[in-house]
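Below is one structure; the comments refer to it alone.
Every protein chain but one is kept in place in this view of the complex.
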Amino acid sequence: MDHLDGNALAGPLADYFTFDVTAATARCNGCGEVAEFARALVFTSPAGTVVRCATCEHVLATLVEAGERAWLGFSGVSAIEVRRA
Amino acid sequence: MSFVTRGFGGRSRDRDERLPPGQTLVHDFPVLSAGPTPEVDTAEWSFTIVTEAGTHRWSWDEFQALPAEDIATDIHCVTHWSKLGTSWRGVSLDTLFEDVESQFDYVMAHSFGGYTTNVPLDELLDGQAWIATEFDGEPLDPEHGGPARLLVPHLYFWKSAKWVRSLVMMPRDDPGFWEQNGYHIHGDPWQEERYW
């Protein structure tokens, strides 16, 4: 299955965050790499979106959407760097 | 804000009364995946069942020597598509669990590539589940889970783990990959157990 990259998360995540998540960096729990979400590999399917580390393919984050409900999982990152506006 | 765009119809969507609630009939076989398709060489492949007491292991050749069954079944994906009368061939989990003893009631299926999904043991036995290695008379295509996938057709199809490599017995019904991230712990399509 072909994948996209984290740039594709900008629209889906803009509904939930007040900042652009794709330019924010996060640390992968799998390999310790710190990189912008835009650099991650993104696998999309009707079941949900799976974001994987570009270095080790560890699952960083998931997004499941169902009508008005959505589940945001960030189980694979230890922290996200967010800058105050 | 939402409005209809003139001239846009989307893909045609069939309806069928025999389907579980909220499902739509498809004739193709959509591919859903949470990651890259793992390349699994049958020479390297093995299937294991892991209990608190030890590990039961089958190589590909040993697995091929087990009695296989033809399975005709409907499958229901949580993404609202169903496919009726699909044909599979595989080994019943009743056969695989014949010599397996465990005090635990729950199973976590693990796949090549890291995917996991949880199923209660009593929903895998009594002719309800298989390790399938053929679809439509052909070896199972890698994009559909080949060389071998779990087939639990009475539950939503995310429970039928592609590229399955082991079943690990566990004392509690711990959630698998999708079950941790929004999907239902059980996943019965007739009860529409889609999400938490």
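A and B label the chains in the order they appear, each numbered from 1.
In this text, a contact is a pair of C-beta atoms (placed from the backbone, for glycine too) under 8 Å apart; a residue touches a chain by one contact, two chains touch by 3 or more.
Simple rule for what comes next: contacts and distances are computed from a predicted model.
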{"item": "Identity of the absent chain, which is to be given by its UniProt protein name, from \"Extracellular solute-binding protein\", \"3-isopropylmalate dehydratase large subunit\", \"Glutamate mutase sigma subunit\" or \"Ferredoxin reductase\"", "value": "\"Ferredoxin reductase\""}
{"item": "Touch residues of chain B, complete complex, unshown partner", "value": "1-11, 13"}
{"item": "Residues of chain A in contact with the chain not shown", "value": "2-8, 10-11, 14, 19-20, 22-24, 36-39, 82-85"}
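Just so we're on the same page, only the chains that are shown with their structure count from here on.
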{"item": "Approximate Å spacing (C-alpha centroids) for the pair chain A, chain B", "value": "26"}
{"item": "Residue numbers on chain B that touch chain A, as the complex places them", "value": "30-37, 77-80, 114, 143, 158, 177-178, 180-183, 194-196"}
{"item": "Residues of chain A touching chain B in the complex", "value": "1, 3, 43, 45-48, 50, 52, 57, 59, 62, 64, 66, 69-71, 73, 75"}
